[in-house]
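So that we are looking at the same thing, I have put the structure below in structure tokens.
Every protein chain except one is present and positioned as in the full complex.
Let's turn to subunit A:
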Amino acid sequence: MGQEIILKQGQNSSFLKPLLLKLTSRFQKKSVLSSLKKTGITVLSILLFLGLWHLGSKALYNKEASFKIEKALTERGQAAADAERDCIASGESSCQPNTLPSPAQVWSSLQSLIADHKVITADKAAFSAKMADVNAKLIAKGKDAIVYTGRASFIDIVLTSIKTVFAGFLLALLIAVPIGIIIGLSPSLRSAFNWFIQVFKPVSPVVWYLLVFMIVKTLYIGDSTDNAFVISFISVGLCAMWATLVNTAMGVSSVDKDYINVAKVLKLGTFQKVFKVILPSSLPLIFTGLRITLSVAWMVLIAIELLAQSQGLGLFVWEEFQNGANDSNAKIIVAMFVIGIIGFLLDRLMLTVQNGVSFNKNEAV
């Protein structure tokens, strides 16, 4: 379902249209037979995966169930054990074994999350309709309008995560690409920055979060607005930008000598040389870096959202785990798949963009 949502979003935004067109035309070119075969293999492997998962979760379920019955028997005697067995068999939610959920459970969790989203959306609409008059009056008086502060739905949570990743990615791009270009152009700056990059590159997302938290907290002193989003996207950006920084610097510093000779013989000015020769020739490497940055951003997001208490997937997973409700485990697995699928789609998106800018079509991976 997560997949469907993302695709719908893509169709709405016009900048994706050329990419989608390109994708479809590429598919058409391929022979139908080989693509059918490929799809067949994919479907088969998915079915195999689901089957193994189903069997695995069933085995775990049985183990957990017999453990529970055993425990009741040793602690409270035969009658309690029988009661426990009946309770588990009846499907009563209070005594279900707490273990890896089966594919079917995950599927129903997904549906309940979507149903929940519909309820909350309706709720929100009702709330804003009810408050329309009051809010109009409040605004007329120059006061803040009353906004809906109820629970966020799963879809809202996913959207928050995507927003955080994109904001972080943009921040990484705005910091890493210009700095990468500058240090790529100057060998002395490169050696000056080298220790800095080497030291900060391996720093873990948790530490980045703490660093950003220390700074943002001070900057926002006395401000009541929720800065969890700001903290998390800055942390994501800082954590993920290193691949782009290193790749940009490398691309810019290792431009083919022939192109530099051309620039010299044509006597291009510095601006022309940078923008017409050096940058185009390092674009493929820069985009490889950006692609890594985006996937790292999406990967560290979960940990950072959890720490920052930002209303995204990270916090969702953590809260479900703490919550320990009957379908919590299934919801965590739903979140896992949504994270994986969105990560995959983001990577595809970057790959398409990367192929689009690469002048050396056969070299792009």
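FYI, contacts are C-beta pairs under 8 Å (C-beta built on N, C-alpha and C of every residue); 3 or more make two chains touch, one makes a residue touch a chain; residues count from 1.
Assume contacts and distances are computed from a predicted model.
Trainee: What is the missing chain called in its UniProt entry, if the choices are "Fumarate reductase iron-sulfur subunit", "ATP-binding cassette domain-containing protein", "Dihydroorotate dehydrogenase electron transfer subunit" or "protein-glutamate O-methyltransferase"?
Mentor: When "Fumarate reductase iron-sulfur subunit", "ATP-binding cassette domain-containing protein", "Dihydroorotate dehydrogenase electron transfer subunit" or "protein-glutamate O-methyltransferase" are compared with UniProt, the left-out chain turns out to be "ATP-binding cassette domain-containing protein".
Trainee: If I consider the whole complex, including the chain that's not displayed, which of A:127, A:148 or A:259 touches that chain?
Mentor: From the options A:127, A:148 or A:259, the contact with the absent chain belongs to A:259.
Trainee: Across the whole complex, list the residues on subunit A that are touched by the chain not included here.
Mentor: Within subunit A, the residues that touch the unshown chain are 258-259, 261-262, 264-268, 272, 276-277, 280-281, 283, 359-361.
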